[in-house]
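Shown here: the complex without one of its protein chains, the others still in place.
Here is chain A:
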Amino acid sequence: MGEFKVHRVRFFDYMPSAIRAMAFNSHTERLALVRADGALEIFNFADHYFQEKVIPGQDGRAVEALCWVGQRLFSAGLNGEITEYDLENLRPRYTVEAYGGPIWTIGSNKQGTLLMVGCEDGTVKMFEILKERIQFQRNLERQKGRIVSLSWHPSGTLIAAGMMDMIRIFNAETGKEMQHDPESREVVVWSVAFLSDYTIISGDSAGKVQIWDGLTGTLVRTHLVTKWDVLCLSVSQDESSLIAGTSEGTVVQFQFISSTVDQQEEEWVRTRTFKNHSHDVRALAHTETAVVSGGMDTQLVVRPLLDKVEKNTQESAMRKIALPHRSLVCCAKKAGLLLFQFPDHLEVWRVGESDGHGEENTHTHTHTHTHTHYAYSALSPCGEWLAYSTVSSVRLYRLQYNNISITKVGCSTLTLLPLFSVSVIVHTALFINTIKCMSELALFFSSSYFQLDKLSIVAIETTVTIYGSVCLQLHCTVPIYSSCPTAIAIHPTTSHLVVVHADQQIFEYSLVQKEYTEWSRKLQKQGLHSLWLERDTPVTHVTFSLKNPAHIILHDMFMFCIIDQSLPLPESKTLLYNQMTLRSLPEQERIRHSHAFKICKNFKHVMCVSLLEDHSLVVVERPLLDMMSQLPAPVRQKKFAT
């Protein structure tokens, strides 16, 4: 295979924003997660925790709480609005002003008919959930302080509300305040949970998890879990387990069990402490088998409960999702340019020309787009064309580098165009973007610069559809596979489509013959190597070598791989990561031991791997340590022996 010159790039200062809230839908096994910049992410827990959908955020829209109602997702934030998301088209469907000041919390009853929000002005507002919208119903009795947290009793008759220094219980039907449980002074009840046996559990800023009798309003038990705040609580579906997230970055589990063996009576006992975060745990979800947590340190952590899963399997491994499951970097292969996508601006860099260490010859361009954040962006191989999309529009720019300038050449403001991806393929004059809108396909091209002679791909969830771009007729549909595609690319010379799925399967589909290629069938027949399937980060980018059409280059977070289709596939017994072995062998013997998967693990936290035209590789890394160093100081740092 030979030597590669690698441009190792670490100056992409990508910084995900903090996780603010999450909600888990146990029916669909999807986790909705919202970040401090308002971006919404949907993770499919059934499909290898793949980050399936992303709706970019918007300036000034801080979401404070999320709530699933069936398949529908609602959010509320400090701007006082309730938003329902359109998860098909990946944009907010509508927003409703609650007129109660900033909203701190949102919740629905078990039946999915009512939505309630807790507002700054001390009201709890009820909304009726209609088919297409929500409608204000009534206010519950107004309180003096803000409503910080809410929990609906499963029966739907009672609501517990956490406030400053107290917890109040309302009758959901009459809206009358029934009783309150006074707390000590200057305490914020950050989270409450109302269980079906009328137990109320609260987590507060004094670091206590308290268990109350909801009928009598008496304190049953206090667990002091931290010196700082208990920020969030989550109860398992069967109400046997409870988790509490703290400002120290710990998650404490309580279980409803009998504390001694012979004792019949069960109580809430503190059982486990997980320390997977360096900063505040702001959001928690208790799934059937795992504790899902996220917070200031921006990482989503899925920590399986070992009593619920089989030990030493892939299922029992802890996952930390630190980087997005999509490519934020686009590489112009011919021009040697890199496009970095930040939430609110784009940057174009040129990779260094010399072999010298650390030289970076760069151009930087920054677009600050008003309000809405970037969804996708792309750069044409020659580096001349730059396109990006937001939630509502697609724009095309022409870049000139001799005297750096940007000209806007096209803009679609069609609001009905939700965007999956914009890809600028192959030639300078060729600009294709693929857009899916419900059932129809709309193609955006706004000027005569473009000739459309290529195919475009649309991937929606698990279906991959190919459209001919000249006249926009459906070219073909790739057979449906059960797992989401995570990376798709069309080979520039052979017109083979390569699809990598969240379950790590690789398919190659011939667009000419409209069937899987021979190589793909062979791969499926023989099966992928078990170590390949065990990797826990998805492949986020596929590209090809212009020199050798048999080479497919793909990468995940911890490695990149060059698949040489001319070599035999690795058998299940052979060593998958065999680069070290091959290095030690003499030249003649290497051929016998080499296989198609050339995996290089020299780089960590890879965001992009691409092959430039001069056959040199560009590897964009974003080391986690660099990201960590940009975080604010945590409230408590673990010191030795403390």
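General observations
Here, contacts are C-beta pairs under 8 Å (C-beta built on N, C-alpha and C of every residue); 3 or more make two chains touch, one makes a residue touch a chain; residues count from 1.
By our rule, contacts and distances are computed from a predicted model.
One chain of the complex is hidden; its UniProt record names it "Nucleolar protein 11", one of "Enoyl reductase (ER) domain-containing protein", "Very-long-chain (3R)-3-hydroxyacyl-CoA dehydratase", "aspartate transaminase" or "Nucleolar protein 11".
The missing chain, though absent from the display, is touched by one residue of A:89, A:594 or A:610; that residue is A:594. Across A:5, A:514 or A:547, the residue that sits in touch with the chain not pictured is A:5. Interface residues of chain A facing the missing partner chain: 1-11, 352, 354-360, 562, 579, 582-583, 590, 594, 598, 600, 602, 617.
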